[in-house]
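Everything below concerns the one structure shown next.
A single protein chain has been omitted from the complex, and every remaining protein chain is retained in its original position.
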Amino acid sequence: MIELRNVTKLYGRVIGVNDFTLTLEPGAYGLLGPNGSGKSTLLNLITGQLRPTLGTVRVLGESPRNNARLFRRMGYCPGSEGLYANVSGYEWVRYLLRLHGLSSQRATSAAGEALELVGMSHAMHRSIASYSRGMRQRTKLAQALAHDPELLILDEPFNGFDPVGRHELTCVLRDWIGFGKSLIFASHLLHEIESITQSFLLICGGRLLASGTAEEVHAMMAGLPNEVALRSTEPHALAALLLRERAADSVRVVDGCVTVATQHPARLYDRLPGWLAETGLEVTEMHSADESLQALFNSLMKMHRGEL
Amino acid sequence: MTGNVAAVFLFEWRRALTLPRMAWWALLAAFPAFIIALIRFTALSSPPRDLWAGTLYALVPMLVSMLGTLLWATPAVSSELERRSWVYLAVRPHGGVAVLLGKYLGAVTWVVSTALVGLTMAVLIADSDDGWRLWWTMARLACLACPAYGAVYLLIGTVLPRRAMVLAVAYTLIFELVVGLIPAVVNKLTVQYRLRALLVEWCDLEIPGGRQSGALALIGDAPPWQHIVILMFLTAGLLFAATLVLRWSEFASSAETDV
Partner (left out) sequence: MLFFAWLPALWFGMGFFLWEQAALYPEWRQTLRPFLQSMPETPEFEGIRESVRTGNLEASRHAVWAWLLQTFFRYPQGVLMVMVVGLIFPPLISQDIRSRAFLLYFSRPLTRTEYLVGKLASLWAYLSMVSVAPALALYALGVLLSPNLSVIGATWDLPLRIIAASGVLILPTTVLALCLSSLTQESRYAGFAWFAVWILGWFTYGAATTADAFNSQQYAAFDGRGKMVILEESAWTHLSLYHTLGRVQRWVFGFADFGDVRVSTLILISVTAVSLAILYRRISAPMRV
């Protein structure tokens, strides 16, 4: 579906995307990365808005640059707000459908259906200037879906949505995927992506760090030093126990919290309950610091640089 | 592609029917009439036909055509970029080119309507004996000037969208108004040269010093059809260049930079 080969994009001296190689089969993918990681640049390359400085981009087997045929099969919802204030949502979506080459009649019906799908039928004839942020986001999504594309590309689609709206959008996108269509959607929040798809691409600093399901990514991380934080009423005794049992590479005690670095977190999780029962020590709280997204990225970056 | 261009043209015209845009339309249409009235009602006697011809030429094929196309054609791309709506258009089949040409057509028709209405009012106020001939000459010149200037400004706005308006004004001042008066080969590259030649021919104006004088370098001696053909080719060529530049250009969208 999408193939990028050694794609690099430079903005002058700034690297947007760096030696990106990726092949995606039809399906749903989350593009995950912190702000400034190159997600939007990547989407601009896939949608033909930018030319790669090096490498090639292929979408559905064709170059996306100035490709009218491809644009008919693709729907894009960018992150920027670019709606005309003095027209209604319906007029705007209909106009964009006319640009797709749909007849006036088909554009009229398709616009209405798309806006109904995203929950905007009650307000579609109002001026966009009167829309809330969430309503604008729904309208943007409608214009991406209205011409029934094969591939949908969304950049931060949940921006501006309240929790109810997020849930509704999640259902729409799950249904979309259920119809056998393909989806790529970019976000900097892991849980947004996990609610839609289990396959994601991790990007940071313009590089692809990892791709696959959550389990596959965590499996990559197995064997890497993990940090686990344990809160206990007797932190020093707990630290001594872990060192005695050789369950830790290093131990740090700060303010009643024991932070353990270990290359075998699975063994720790497995044996800890037994040790606690034998010694009578109490653990009131436990979490892995590496479960945070930033920690995941940090570890992957270290892997990428060969530091791990 | 034709359907796309038509869709853009109709959409832009619908958006043009708002109070601020109609106010601009009215201002540009009324200005020639105001100036002609100013001359007519402060002059002690009826000015000669040549003075009316020169003034109407300066007002309609020059001022209204230039200003109108400057306002609507120059920011064809930059207005969408500023509004961050360009990407929505560019991901449609032939979207960028359709927007460019559709906006160009919308701008030209808007300005031609302004010019013709303004011209009609001005000629009626001037009350010249040769009013019909003046009207017909200026109407034809406006119908040639608007597409030509629209194409020039569209190209400028596509090549350098960020500073389009200032560069278009600078082009007009330096190239059309100053270079256009240099009696040399270079002035033949200007739109003004062609329009001036047609004005002299169609209005049968007297050339200072006669046809053997240096003034001939400012109007040439080519037949009118040649000037018209050259203007049409120039217009088409500039439009083609603008579409090529657009296809080559890169305009990225970024959620992070959205304010």
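Quick notes on this structure:
The chains carry the letters A and B, assigned in the order they are written, with residues numbered from 1 in each.
Following the convention adopted for this analysis, contacts are C-beta pairs under 8 Å (C-beta built on N, C-alpha and C of every residue); 3 or more make two chains touch, one makes a residue touch a chain.
This is a predicted model, so every value here is computed, not measured.
In the full complex, the chain left out of view touches B. Set against the missing chain, the residues B:Val169, B:Leu189, B:Leu205 or B:Ala222 yield one that touches it, B:Val169.
Only one of the listed residues, B:Leu59, B:Val97, B:Leu155 or B:Val200, touches the absent chain: B:Leu59. Looking at B:Leu70, B:Leu119, B:Leu134 or B:Leu246, the residue that reaches the missing chain in the full complex is B:Leu70. One chain is missing from the display, and on chain B it is touched by residues 20, 31, 34-35, 38-39, 42-45, 47, 51, 55, 58-59, 63, 67, 70-71, 74-75, 78-79, 82-83, 163-166, 169-170, 173, 259.
Heads up, the rule we're going with is that only the chains that are shown with their structure count from here on.
The distance from the centre of chain A to the centre of chain B, with each centre set as the mean of the Cα atoms, comes to 49 Å. For chain A in complex with chain B, the touching residues are 35-36, 40-41, 44, 47-51, 66, 68-69, 71-72, 74, 76, 78-84, 86-87, 95-96, 98-101, 143, 155-156, 159. Contact residues of chain B toward chain A in the complex are 3-4, 7-8, 11, 14-15, 18, 80, 83-96, 98, 247, 250-258.
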